[in-house]
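Let me begin by handing over the structure; questions about it come next.
The complex appears here without one of its protein chains, the remainder shown in place.
Take a look at chain A:
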Amino acid sequence: MNRNDAWIRLEGIEKRFKVATRTAGLKEATKALFVRKHTVVEALKDISFSIREGEIVGYIGPNGAGKSTTIKVMSGILVPDEGQCSVMGYIPWKDRTEYVKHIGVVFGQRSQLWWDVPVIDSFELLRDIYSIADGMYRDNLAMLTEMLDLEAILKMPVRQLSLGQRMRCEIAASLLHSPKLLFLDEPTIGLDAVSKLAVRNFIKRLNREQGVTVILTTHDMSDIEALAERILMIGKGTLLYDGTLDELKERFGTGKTVTVDYRGHSEPITIEGTTLIEWTTERAVYGFDSEKVTLAEMVTRLSESVEVVDLAVSAKDIDEVIVQLYAEHQI
């Protein structure tokens, strides 16, 4: 392993939270005022991975899986209970003020801009917070304005921006100090198709031209498909998968569903090697495994019995893959 392999390295990271529990009811609520029962939730269990400089890594998993907690540990917000983490030679939570000069963080659901003032004012305050040198600030601002097409919106108060415009400003705001590592926590949440595309293209370009390492969490698989060469999947605090998206698809993606619309037919048609998921007199949904039965066979079999109007094939979506991964890991 060369030095570059461990630009970011997490080893055996564990994090537990104490959560107060109480059952419903006024009586219980009153009791909870005095006596609290705590349950310990293991948010992260033995998480280890390393990331090379210049990678784009997609970090995925269902809600509450531990994505944000991992990001918080890596960005120095949280101190883990167990394990080691080093990023660019820093221990994030120990060297916080020194370390955070080199990272940018975008929380998709939370703004870092000042709501009532023009965007440019927020940028200038950030320049002072990060003590960015004048020349560097000017260059970065010019570059980001051009790449994210901000010219027209810089003088507008943040509260008047659309979500897409705001997100572009958020991303620009977190890059003014030329960080080498960028954390994006759900950067495309709630964006329309055009804005999503703009954000994705920018991230790609930033990575290619400036060599910025990007760690991205998302629920949108098209984000991952467009951006990340590598994905890390986490579920219930455990790292379930570390590899490329294609490999993952190969492993789990052979299952597909076929939706068929046909002229009225009074009874369901069963096809060998498939499962009938849904059936009405005009539509049927089949689940099939392309290793067991080919699409051609299915179509032939269907057209023997009904007059097919429309047919759609879809690959299994990521949620199903996750469910399958869970089953495999017996969580």
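As a working rule, contacts are C-beta pairs under 8 Å (C-beta built on N, C-alpha and C of every residue); 3 or more make two chains touch, one makes a residue touch a chain; residues count from 1.
Methods note: contacts and distances are computed from a predicted model.
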Per UniProt record, missing subunit out of "Oxidoreductase", "Histidine--tRNA ligase", "ABC transporter permease" or "Cytochrome c oxidase assembly protein CtaG" is "ABC transporter permease"
Out of A:T69, A:T188, A:T218 or A:T274, the sole contact with the unshown chain comes from A:T69
For the chain not shown, which residue from A:V57, A:C85, A:V105 or A:V258 touches it across the whole complex?
A:V105
Residues on chain A facing the left-out chain by the touch rule are 15, 17-18, 69, 72, 75-79, 81, 93, 96-98, 100-101, 103, 105, 107, 110, 112, 114-117, 121-122, 124-125, 128-131, 157
